[in-house]
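Before anything else, here's the structure in question.
A selection of the complex's chains, in situ.
In order of appearance the chains are A, B and C, and numbering begins at 1 in each one.
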Amino acid sequence: MAEPAEPLTRGDFDRLVTATTRWSDNDMYGHLNNAVYYELFDSAINGWLIEAAGIEVLALDQVGVVAESGCRYLRELSYPRPLEVGVRVERLGRTSITYALGLFAMDEEPPAALGRWVHVYVDRRDRRPAPIPAAVRRLLESAVEARG
Amino acid sequence: MAEPAEPLTRGDFDRLVTATTRWSDNDMYGHLNNAVYYELFDSAINGWLIEAAGIEVLALDQVGVVAESGCRYLRELSYPRPLEVGVRVERLGRTSITYALGLFAMDEEPPAALGRWVHVYVDRRDRRPAPIPAAVRRLLESAVEARG
Amino acid sequence: MAEPAEPLTRGDFDRLVTATTRWSDNDMYGHLNNAVYYELFDSAINGWLIEAAGIEVLALDQVGVVAESGCRYLRELSYPRPLEVGVRVERLGRTSITYALGLFAMDEEPPAALGRWVHVYVDRRDRRPAPIPAAVRRLLESAVEARG
């Protein structure tokens, strides 16, 4: 598992979305449970594909399954504070995509966590690697180009 | 368990908050899992107490534990659509509070779900019923009065 | 929402399954979050249908959606203690099933929670009420008969 990219700021991400937190997100230590970070990363990535590219996840022939994920926890977070999640395309392959992710407490500059995520597209039926759906590729390519 | 109040509209609630949904909230049927509704109700109630009354949940001598909860599911919801959660004080006792709850898809009028929730306050140590904390009582009484 | 059945013992349930708990199930109060009870009820009901009747939930034309759920919390539970979940058929209609549920700490007699659950079967496509699938009905009828 490669190192997640160096401390990124909000401006480094291709997309930034707001996420609310839940009472049940806080664990016995009174802070956001570590698994919740992955729920938020997942939601930010898929929400981008669904909302920006009008992709109907369940109607595609290819399914993006998670091959690898990782997170470095830099600062504690806790409900009820709302968060922002940043998504950045790190690598766009033929059948897989690597994303860098950032989690930020609302109105706080330094990232609270940095993540890394690899989606591999597989055929819905035979589960063998399949090309990234065209609509997904178009969306992510244009995001990379828009970085200027 | 008493019937939740009759179909309520957003205006009937004392407080209305926005909640984002997550990829993992949708279950195999592609809609919000039924337990998630309770996570959202819980978060709306506690978020109100924490944010509006500045209550530090873990610093109080009394703990509000759930004695009873219930939900009627009226319309399917699903990620990535954001939601609104309404909270209404139904009954303010000496040691317990009953809330009515409503879950609404953003920009949609009829409630998707109606809930009912009973918090009983207990002493943090001996777990015996204890009076509702003063700050909580003040907040909820003023909400009821503000209904006009 | 009708009252869940009176304090039931393990012997009153048609099926009893073991469930392990998770670190993330405990909330800030150090006890099982109230929404987790519903996850466990749901899993016990569907696990019964899947395992005992060989039902492939996603292959059926009818989908059992939750119309109503409720829980009375009687005793606190917490990770890492394993639990037992009891399921009992309360009412078998034409298109809906009402279950009573019980949650027990392993090796402890009195129930920690009692639940109530209404599944309504709907057509997977048009979402209109549909008859309970034959395999589900057969399983539950034989469970009721086996009570003797």
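Assume a contact is a pair of C-beta atoms (placed from the backbone, for glycine too) under 8 Å apart; a residue touches a chain by one contact, two chains touch by 3 or more.
Just so it is clear, the model here is predicted, and its values are computed rather than measured.
What's in place is 3 chains of the same protein, and the file's complete complex has 4 copies in all.
As a convention for this text, only the chains that are shown with their structure count from here on.
If you sketch which chains touch which, every chain touches every other chain without exception.
Chain A and chain C have Cα centroids separated by 34 Å. Each chain gets a centre from the mean of its Cα atoms; for chain A and chain B, those two points are 29 Å apart. If you average the Cα atoms of chain B and of chain C, the two centres end up 23 Å apart. With touch defined as above, residues shared between interfaces to two or more other chains in chain B number as follows: 39, 42, 58. Chain contact summary for the complex, chain C toward chain A: residues 23-24, 26-28, 30, 33, 35-36. Residues of chain A that touch chain B in their complex: 18-24, 30, 39-40, 42-43, 46-47, 50-51, 58, 79-80. By the touch criterion stated above, chain C contacts chain B in their complex at residues 1-4, 28-29, 31, 33-36, 38-39, 42, 57-58, 63, 65-73, 76, 116, 127.
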